[in-house]
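One chain of protein is taken out of this complex; the other chains stay put.
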Amino acid sequence: MNPRYLPLTATIAIFLIAYAVCIAQYPNMLSTRVIGNLLTDNAFLGIAAVGMTFVILSGGIDLSIGAVIAFTGVFLAVLLQATSIHPLVAFVLALAITTAFGALMGAIIHHLEMPPFIVTLAGMFLARGMAFVLSIDSIPIKHPFYATLKSAYYKLPGGGRITLIGGLMLLVFALGILIAHRTRFGANVYALGGGTATARLMGVPIGGTTIGIYALSGFLAGLSGIVFSLYTSAGYSLATVGVELDAIAAVVIGGTLLTGGSGFIAGTLVGILIQGLIQTYITFDGSLSSWWTKILIGLLLFAFILLQKGLIHVTDRRRRHA
Amino acid sequence: MQASTSILSATAIDKIFPGARALDGVDFSLHRGEVHALLGENGAGKSTLVKCLTGAYRRDGGRILLDGADVDPQSTLEAQNLGIGTVYQEVNLLPNLTVAENLFLGRQPKRFGFIDSRDMNRRAKALLAEYDLDIDVTAELAAYSVAVQQVIAIARAVDLSGKVLILDEPTASLDAHEVAMLFRIVRRLKARGLGIIFITHFLEQVYDISDRITVLRNGKLVGTRATADLPRRDLIAMMLGRELVQEVAAEHGAKGEGGEVRFRFRNFGRKGHIQAFDLDVRRGEVVGIAGLLGSGRTETAEILFGAERADSGTAEADGRTLDLSSPRSAIREKFGFCPEDRKVDGIIGDLSVRENIALALQARRGWARPISRSEQDRLADDYIKALDIRTSDREKPIRLLSGGNQQKAILARWLATNPDFLILDEPTRGIDVGAHAEIIRLIEELCGKGMSLIVISSELEELVAYSSRVIVLRDRAHVAELVGNQVTTDGIVEAIAASAGKADA
Partner (left out) sequence: MSATLKAYAVRLFPQVAALAVILLMVSIAFPGFFRLEMQNGRLYGSLIDILNRGAPVALLAIGMTVVIATKGIDLSVGAVMAICGAVAAAAITSGHSLAMTLLITLGTGILCGLWNGILVAVLDIQPIIATLVLMVAGRGIAQLITEGAILTFNDAGLIFIGSGSLFGLPMPVVIWFAFGVIVALLVRRTALGMLIEALGVNRRAAMLSGVSTGVLLIAAYVLSGLCAALAGIIAAADIRGADANNAGLWLELDAILAVVVGGTSLLGGRFSIAASLIGALIIQSVNTGILLSGFPPEFNLIIKAAIIVLILVIQSPRAQSAFVFLSRARASEKKTAGEAK
């Protein structure tokens, strides 16, 4: 088999095995209801993780997404509370702001030649700070349009529901896959992850692509913020702290190389589902404590880092002897 | 007469780097439908010339005509669009993309606004079919051997550019079969009328494929000849600059020969790096190592110093077995090593001249026994004076010094450890004439004090001047040892050419 599919295959296998184990213990977990909830509960994380996948594929990192999600939530809540504009208009405004914010970070990374880690760390402080400035309280969103959106769902056989936000996440993943594999921008993202110097020699517009990647991540973080505000019907500046870490974990467990250049958007979906599954299992079990989630995810992370390291080692050796 | 018209001509190209003139009025012309070999040792200026042609560097003087029109490419991309394509030794493609993506990056065929992968793969397959390459274009580039990657890189370069193809050491890591495949392709492109510049250090390949040869040395043009009219021996002489030297072999004949053998290496080697060799070095003797680029010179140095661990053989000093399993243990055995690539393996750029000089001694003493600041100052000042290191003061970051002064500082680093055995890999490369002479004087002085030295150099007259014996390398093996009156530039050239001839047969 082509070694580049190995991490993805491993991810899918882990998910299937884990799910089988869950079902063996709790047959109730084999229901469309559980699957529907898995999608709904992880929708915001999944959407943000698609952006993170692009960033990581290009060899970068974006620490700001948790803060941007919280900012978007507070921004929407404050706007809908203080003015009478329609939520859809507010959505567009929020997305415009977060996209510009991401583009700005990308521009700083490219033009000042600074490590993405520090630039997006500053972005994280700034976005969280802006959220605090808007409001430090949790503001409920009571607009009737929110209720309409929340009640929209597609009923699956067996009682499960694909909610609007769950469906939106799947759509974002589908679009993400399309962008990654069917556009020049997507090819350029992979090229950047393969090596900036070589990519430049081969004619890839480095600056434009870098700015585009962080703008996309900002846009998806904003979309994730909208979804999160729908999910919680509130905006709170202390929400979604550390979501960037969960997203990074999902990307790596999904088989993407943290150093960039190799991986699949679809893998991230499976990574998200594995994380969700662990949580669902712990809920079903009742006696297990929530901290096992973190420990298990840490272990999975470690396993995947080792797997990738091993793969690189093997390909290196094979090429040298070729 | 289409075939003999010039497609690319460069006249009086200058390129100046801070403190060094990398190219000095070099003329070069390439004909349509010819393979033109560009030869010279490291630092001769061939890669600088190529970079000026491909826009990677801006030239400081001279003209470049492509198809009779003045060109001044500002970037490799622009050169590529003008028609000059380049394929490097370390394939400049992206290993994580598929073969087809590599071929069509930035110009993928589209359908309804999206990349049409099927069409792209079909076209990639058709393109590679022209090169007799039938592979799965949807697999990652990394899945293929370097030879196949080279062909893919050539296909991309020709498809994009199509006038001039520059092959920069394309065969360095290929086996004979793969080289044959590559040459079939080169001949086919030549027949299509492309001008091909071929850079290599394998002389038999030069004779196999090239029509003309241009030799550079120390940034200057030595000459351009038709391959058929240039015997191998004369070519080596051109590359290594024998014409400058009048033999004075008799004088050095006796040098160091009287001393007892101090270091004895038996069957020393490492698979894939350097074939096992025997080597004796006497007290107060300089053993020179000669050979063309890629012959195993640096590999010999690295294995002697433990930078690559030997997997066979023994090393002894005065009858005592040496532990050379790592640089650290080699240093403990009083070995020292000035590497060839100063910038990557030698200097610690941000640290001061003082710290760079004190580093190896400090590392040997261990962290718990620091060299006091006053002692470091004295050490640095002493060596700055003794070796005439030109620096405004000892606290200047070493990266700000010129190449020659950096080299002297690294020499000082090792002299400070008072070594018994010092390995110098190309100690005089890329440094100005003054520093050059000083380093040679220093080598002779050290040898006079009883130190044993191994010096690797592509400057033959230099080797002859200070070596009592010269080991000749080829194809990662020690193939000859010249002693006494045999140590002449003629003798070395002869030995390299003879062994080359032998391998050809």
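Chains: A and B, in written order; residue numbering restarts at 1 for each.
Everything that follows uses one rule, which is that a residue touches a chain if its C-beta (ideal position, glycine included) is under 8 Å from a C-beta of that chain, and two chains touch if they have at least 3 such contacts.
Since the structure is predicted, the reported quantities are computational estimates derived from the model, not experimental observations.
J.: Which is it among B:337, B:383 or B:421 that touches the chain not included here?
T.: Of all options in B:337, B:383 or B:421, contact with the hidden chain holds for B:337.
J.: In the full complex, which of B:16, B:261, B:363 or B:498 touches the chain missing from this view?
T.: Missing-chain contact among the listed residues: B:363.
J.: Spell out, residue by residue, where the missing chain touches subunit B.
T.: Counting only subunit B, the missing chain is touched by 305, 307, 327-328, 331-332, 337, 339, 344-351, 355, 358-360, 362-371, 373, 395, 413.
J.: In the whole complex, what residues of subunit A lie against the chain that is missing from view?
T.: Counting over the whole complex, subunit A touches the hidden chain at residues 61, 108, 111-115, 117-119, 121-126, 128-130, 132-133, 136, 241, 245, 248-249, 258-259, 289-299, 301-302, 305-306, 309.
Keep in mind that, in the parts below, only the chains that are shown with their structure count from here on.
J.: Can you check the complex and tell me which residues of subunit B touch subunit A?
T.: Where subunit B meets subunit A, its residues are 76-77, 80, 92-97, 101-102, 105-106, 108, 114-115, 117, 139-140, 142-147.
J.: So in the complex, the part of subunit A that touches subunit B is made up of which residues?
T.: Counting only subunit A, the residues touching subunit B are 2-4, 178, 181-184, 186-188, 190-191, 193-195, 198-199, 201-204, 261-262, 315, 319, 322.
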